[in-house]
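Here is the structure we will look at, set down as structure tokens.
Selected chains only, in their assembly positions.
A, B and C are the chain letters, set down in written order, and residue numbers restart from 1 in every chain.
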Amino acid sequence: MCLAIPARVVELLPDEMARVSLDGVSKIISTALVDDLAIGDYVVLHVGYALTKIDEVEALATLELLREAAALGAAS
Amino acid sequence: MKHVDEYRDGELARGIARRITAEAQPERDYRFMEFCGGHTHAISRYGVEDLLPENIRMIHGPGCPVCVLPMGRIDDAIKLAARPEVTLCTYADLMRVPASGGTSLMKAKADGADIRMVYSTLDAIAIAEKEPDREVVFFAIGFETTTPPTALAIRLAQKKRLRNFSIFCNHVITPAAMQAILETNEGVAIEGFVGPAHVSTVIGMSPYRRFATDYHKPVVIAGFEPLDVIQAVLMLVRQINEGRSDIENQYRRAVTETGNGRAIDEMAEIFELRESFEWRGLGEIPRSALRLREKYAQFDAEQRFGVVTSPARDNPACECGAILRGAKRPQDCKLFGTACTPETPMGSCMVSSEGSCAAHWAYGRFRQLERRKAS
Amino acid sequence: MNKHEPMGRKLDLRNGRVDLSHGSGGRAMARLIADVFHAAFDNDWLRAGNDQAAFDIAAGRMVMTTDGYVVSPLFFPGGDIGKLSVHGTINDIAMAGARPLHMSASFIIEEGFPLADLCRIAQSMGEASRAAGVPIITGDTKVVERGKADGVFVSTACVGVAPAGLELSGDKARPGDTILLSGSIGDHGVAVMSKRENLSFETEVLSDTAALHELVAVMVEAAGPAIRLMRDPTRGGLAATLNEIAHQSKVGAHVEESAIPVAPQVAAACELLGLDPLFVANEGKLVAVVAAEAADSLLAVMRAHPLGRGSARIGEIVADEHGFVQMTTRFGGGRIVDWLSGEQLPRIC
């Protein structure tokens, strides 16, 4: 039920709508729940609505943590 | 897929799993509940349990809105759909959930009720606009993730002056259910939570504080990809080992401390708390669900059609309730795999792809066999 | 006055619609059949105007199949119901290792269906049948009232001949056999779903609809009886096919997720809809179960054929009293691949 997926905003449309793309698959969604969207942003898409923006900096940080933990694991 | 594939890397996963094995104290067991069905699904689909050491046990929580909806509410929806003037719009997830007397929305549809599967509340609004002679009722269910889209649909219906659109509201509150689980002393003690992913994008981290302060349980909010889950497990192991009980955020890329203010405001505008609401398996939980505010009464299908929920009894042999509380596992149910299969579900946990029984059926059965063989 | 000329006035194939008179057994029906179907399928059997068609055959093993087509929408990226109804039925013949010879087609048309769409479908069938070398030699047309069908339904049947000594069947898989797949999965289902009103998304994914009998012919020539069975993973997808094989042969199967080709856009569309590509329909792919020792050379032969370029070894048959299809996930874990249940897919064939 809480299925949601990151999608990239490729076009901002009137009435708080946007076209998003997911590896070349595109769909028109509502962005009424998210402020200040720009083309290129990634949003978490749920039942046709953008729920939130994805924070690229945090994403990189999380991946970094993951790699560190894995490296530690490999070492262990 | 960016922001997806990175979190499905088996190499990294094995590395972290080794780290978990290294850090977990071999002499003790760790019992974590992943609250969300989304986590349950990821764990099963990717075989995450195969990577974790034996002494880390994941307990599937009640975080599947389909699973926790009491049967009486499905009965209500079927009764609504059976009204000749009503077109019931629903997410497909609900179609096969068993209702009283062996029926379901799927069977009610086959019997002639006008039931349409929709992908989004926007589709339900479009139907109401296109078919002004039909009473379009949207069967609204879900946690805080799914509630803002319902709120926005009502806003839109109001703006479009639709007189034939209403919602049958079954939205429920995640923290209330987590609390109810902690207050049940039956079954396995839970030492920490893998906390909700997308619910938290909306509500943020603060609603979980009390689990740390009042119940001393660590919560790690985590994304729904398998690496997210594994990392959250590592973070939980560390908290336990260090004697901490903090609210941590593994899913920083999408979840902030305060959540989505706009979504929260939208929900607050349209909905208010019910005094109490029944959850399958957990019973009545105070202040755990939403209803429409009086000023939106015209959009409330319960008022519009005078819905009075009758108590409905689940199949007595179905262990869904205990499973949802984390007290039993699917393989503990006598009906599992015999009378109860995805084609002939006896309980809601066998229906939703996020349900524990369905997940175990679809992804986990062989593991049990292998263990049996091994023992 | 009519002196044995084509009957009645020409149909308005551009703006006209099918009405009940086109199914009544009268002159209007004869005209519809002549102008739409005979014109598109273009062979002497049909033009003879009999209720059946005859052809000469040599002694041997004959194979027969039928399928009904109810896909919605009728036209989708990469194909339409007409093409599908030719390819899908040819493929069921081909899966027996047989050479398809002749087809029949039965149309059930809803009153009000645009003649232009009917022509487009018929022409698409005609092209597909000519390209495959399998003529549509006999047919039937019914018209039902508006609201009693969904545009048009097509049922085709096909007969073919199997090479002597080759008896492929779903119950012939044995532990140790190799499972080959002829290309990427999910394209057809995703292409169809992308055009459903209530899902509508945009992709460049095209249906993989194709007639596989020529690919099969080279496979049979190369591997002959080392091939245990072949099956096209249509409705229910690869998951259904693997489970059918396990069920019929009383074995299990083990596949590697990372070995199963899925196009990126197909994977993305599945994520979007919460579907698993394993359950999504294909219309131009085949699964072959083959003796392990013949697998490598057969794979090479498949890859050399245009319709098998994406072929892969995806797993093997194992002994399993429960008939489980197990999969090692790309992530490294294990899971069961069950039959589809639950997801409400649109009608895809």
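One rule holds for everything that comes next: contacts are C-beta pairs under 8 Å (C-beta built on N, C-alpha and C of every residue); 3 or more make two chains touch, one makes a residue touch a chain.
All of these numbers come straight from a predicted model, not from anything done at the bench.
A.B. asks: Stoichiometry for the complete complex in this file, please, as a label-and-count formula.
C.D. replies: Counting every chain in the file, the stoichiometry comes out as A x2, B x2, C x2.
Heads up, the rule we're going with is that only the chains that are shown with their structure count from here on.
A.B. asks: Quick one: chain B and chain C, Cα centre-to-centre, how many Å?
C.D. replies: Chain centroid spacing, chain B to chain C, equals 38 Å.
A.B. asks: Averaged over CA atoms, how far is the centre of chain A from the centre of chain B? Could you give it in whole Å?
C.D. replies: Chain centres of chain A and chain B, defined by C-alpha means, are spaced 21 Å apart.
A.B. asks: What are the residues of chain B that contact at least two other chains?
C.D. replies: In chain B, 1, 4, 13-14, 119, 123 touch at least two other chains.
A.B. asks: Specify, in ascending order, the residues of chain C that touch 2 or more different other chains.
C.D. replies: Correct list: 264, 267-268, 271, 274.
A.B. asks: Show me the residue ranges of chain B that touch chain A in the complex, using the header's touch definition.
C.D. replies: Residues 1-4, 6-7, 11-22, 36-38, 63-66, 91, 93, 119-123, 141-143, 145-146, 148-149, 152, 196-199, 201-202, 224, 227, 231, 234, 250-255, 260, 262-263, 266, 352, 354 of chain B touch chain A in their complex.
A.B. asks: Sort out for me which residues of chain A touch chain B in the complex.
C.D. replies: Residues in contact with chain B: 1-6, 8, 22-23, 30, 32-35, 42, 44, 46-49, 51-52, 54-56, 58-59, 61-63, 65-67, 69-74, 76.
A.B. asks: Which positions of chain C touch chain A when the two form their complex?
C.D. replies: 194, 200-205, 264-265, 267-269, 271-272, 274
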